[in-house]
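The block underneath contains the structure these notes are about, expressed in structure tokens.
Excluded from the complex is one protein chain; the other protein chains are retained at their positions.
Chain IDs A, B and C follow the sequence of writing; residue 1 opens each chain.
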Amino acid sequence: MTTINLFGKTLKNPVIAASGTFGFGREYQKYMDLSALGGISSKGLTWDKRAGNSGQRIFETASGMMNSIGLQNPSVLGFIKEELPFMLGLDTYILANLGGSTTEDYVRGVAELDATAVDAIELNISCPNVKEGGMAFGIRCLDAKSIVEAVRPFTTKPLIVKLSPNAEDIKAMAYTCAQAGADGLSLVNTFNALAIDIMTRKPVFHNVTAGLSGPCIKPIALRMVRDVALTVDIPIIGLGGITCWQDVIEFIMAGSTAIQVGTANFYDPVVMKKIILGIENFMQKEGIKDLEEIRGIIR
Amino acid sequence: MTTINLFGKTLKNPVIAASGTFGFGREYQKYMDLSALGGISSKGLTWDKRAGNSGQRIFETASGMMNSIGLQNPSVLGFIKEELPFMLGLDTYILANLGGSTTEDYVRGVAELDATAVDAIELNISCPNVKEGGMAFGIRCLDAKSIVEAVRPFTTKPLIVKLSPNAEDIKAMAYTCAQAGADGLSLVNTFNALAIDIMTRKPVFHNVTAGLSGPCIKPIALRMVRDVALTVDIPIIGLGGITCWQDVIEFIMAGSTAIQVGTANFYDPVVMKKIILGIENFMQKEGIKDLEEIRGIIR
Amino acid sequence: MEAYRKVIVLENTQLTSDMYEMKVELADLPQPGQFYMLRAWAGVPYLPRPFSVCDADGKSLSFLYQKTGKGTEIMAQMRSGDHIDILGPLGKGYPLKEGNVAIIGGGVGIAPLLYLAKNLEGPVDVYLGFKQEAFFIERFKPHVRQIFISTENGSWGHKGFVTELLTDSYDAAYACGNMLMMKAVKDKIDGLLYLSLESHMACGIGACLGCVQKTAQGQLCVCKDGPVFESREVLFDDY
Partner (left out) sequence: MEAYRKVIVLENTQLTSDMYEMKVELADLPQPGQFYMLRAWAGVPYLPRPFSVCDADGKSLSFLYQKTGKGTEIMAQMRSGDHIDILGPLGKGYPLKEGNVAIIGGGVGIAPLLYLAKNLEGPVDVYLGFKQEAFFIERFKPHVRQIFISTENGSWGHKGFVTELLTDSYDAAYACGNMLMMKAVKDKIDGLLYLSLESHMACGIGACLGCVQKTAQGQLCVCKDGPVFESREVLFDDY
């Protein structure tokens, strides 16, 4: 039985599509039965509709990729109207991933999403804090605390805070978010990274830096998941470079309750189907009845 | 002319062998003329001779590797007696890489190395501070400050502090070390990472976590080098995942005066020879007379 | 359900110093202008790469590709009997118009145009621009009325850009090449003109939003909403 319990609900399996790599699910319909997934996290939403960044948005690195999409999205209300009905029609756990550059935007977004049937809200705190000079909310504990505390009163849904690996101290960050009212944590988001076009002598991306994801970051992400699992008691959704079922088992052994698959969906649109099958087979062979048996066994 | 000026000395080129990946140079004699290199950083030294870690020491990851060598080395005095004469016989810039778990060990090591003919001392502050509960000196600014200030009076040689990418705030760390008396900075050391053997349900390494290096970390390392270059005015030696001359040009454009090549030496023992040639060709084609022309042009 | 398919390489031929044609065993009959994501690796590179359909006969499919980086270098080394993973056909192809038609291709941009020429009814004139080495010209001959050729160094045909030969006298026109050339074509052709755009892609299916193009209708995905767009739709402000 690959089922897991997340905030009192049963997920068919621990495999959730990561935000920004799966759109709102539609595009992958041709490739798999979406209801077979543990869950789907929506493309990152913001209060206002965003066109995203200009210039090149994708760049490949050794076993990874950098992206500078810039949260192109139809806005929270656009999502609720245009995309959510489709997602709710699927028999899977739906996370609404929410970003923002001001506290007000986060609060408005959470309040609106609270009134919908999404299963959980995933707070992306890697967005730049426009009021405080552009450093992301997810770097320093105090900034994260202020956001989590601000939105907490506006929803009774499970509130998952998605941590940035660029945080100064990932353990302190996890502890702070839990104290501030997070019901769960997901980690990691992308690593801040740089690529330079040596011929034009310019950064590849208009924004200079961009977010690194994919297999290359897995060993660091896995370390961070263990660090956080040893620090807090709330459920952890682990991610970062997962490409196969073996990776998933590692993330669960490091302390994840569920996991997300991001960049690997681009490598193979049916990768999650294969991963779920692999987990099933592994559990059978190893006589594991419930993934809880192995969760966090790496202390 | 690939020559560069580092602390008043002329290096033939900006390519330095990274500590721990090149032994004391001897093993690579068969593969290249060591005097063609810009420089060599010695295997990490400690005051006491160390046998290093037990168990598996090497594990491969996507476009990278993890190592848990544990600073196996013949001690500072053993190095001075057995290895340094060979290194000084080469016509290249010699850095003595020094680690330690107590302030006293760092001070004693620096004092001894100061009395030798090494060209510079590279202070590795990624070692665990045994007195303060095992967190590395390189994570928090105050710890790093205390070490740099403690050793500074004991040498008139160029003192390079090698920064850890695990630092809470790499810019603040760079600024702190420069203020505390560092003549230069090298970055990055390895990323703290985890690998799990899912069949034995144990970490791959006895020490649980280990250091990640190789091409996978390059985009993050490059971003950190630019961050630091925009923060301090002292020379920067950039490294992390460099495998080809294009990577070197990127690191120079991001603000490095010199660079180091680590893991790539294991992929190809003559890789630095190829890199130097590549830099030469690039400079010729692009009409670059001095690498200073392109250093730090990515602002 | 669709997925990557493992197909056999039948032929992989070098045409010029850096141009290759790879023929794979596949019974698809895609629309001209559609593309496939190709993958012959699983690490470095990591992501698949998009390639237009250059030819198809119901039994095999051809890709014309230029060796420009790591992925295409690996492809260039493949031999018949090797396997390659392939996803597609993807995207929206060229609408097939009747009447006098012009096809304009620059360099590797001619890749989707042969299969297009084969599928068009009306009299087709082809304009092919190259840097130095011309290629694929014989392959167009049976399917077209006239061929205009230019090379930048004058080694074949007109010396200069192929757009200099182009006249605005067609019922419809189709172009593929780099953005600067497409802009030049757009400036010449007032009538119906379809452009096949390029962009850096990760997923190829509309999920990553990495490949967007500014259009009159907002940001569209080159992979899902394109790669073919009506020229009036395309906003060239980044170029």
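One rule holds for everything that comes next: contacts are C-beta pairs under 8 Å (C-beta built on N, C-alpha and C of every residue); 3 or more make two chains touch, one makes a residue touch a chain.
Note that the coordinates shown come from a computational prediction; the quantities given were computed from them, not determined experimentally.
**Q** Just one of B:39, B:64 or B:255 touches the chain that is missing; which is it?
**A** Touching the chain that is not displayed is residue B:64.
**Q** If the hidden chain were put back, which of B:5, B:56 or B:75 would touch it?
**A** Answer from the full complex: B:56 touches the omitted chain.
**Q** Need a quick check: the contact residues on subunit B for the chain that isn't drawn.
**A** Per the touch rule, subunit B residues meeting the hidden chain are 20-23, 27-28, 30-33, 43, 51-52, 54-60, 62-65, 67, 69, 72, 214-215, 263, 265-270.
**Q** For subunit C, which positions touch the chain that isn't shown here?
**A** Where subunit C meets the chain not shown: residues 41-45, 79, 81.
**Q** Could you pull out which residues of subunit A are in touch with the chain that's been left out?
**A** 62-63, 215
The definition used in the following text is that only the chains that are shown with their structure count from here on.
**Q** Could you tell me which chains make contact with subunit A and subunit B both?
**A** Joint contacts, listed by label: C.
**Q** Which of the chain pairs holds the record for C-beta pairs in contact?
**A** A-B
**Q** State, to the nearest whole Å, the distance from the C-alpha centre of subunit A to the C-alpha centre of subunit B.
**A** Chain centres of subunit A and subunit B, defined by C-alpha means, are spaced 34 Å apart.
**Q** Quick one: report the Å distance separating subunit A from subunit C, using the average Cα coordinate of each chain.
**A** Those two chain centres are 36 Å apart.
**Q** Could you say which residues in subunit C touch two or more other chains, in rising order?
**A** Touching at least two other chains: 43-44.
**Q** Which parts of subunit B, given as residue numbers and ranges, touch two or more other chains?
**A** 62-63, 215
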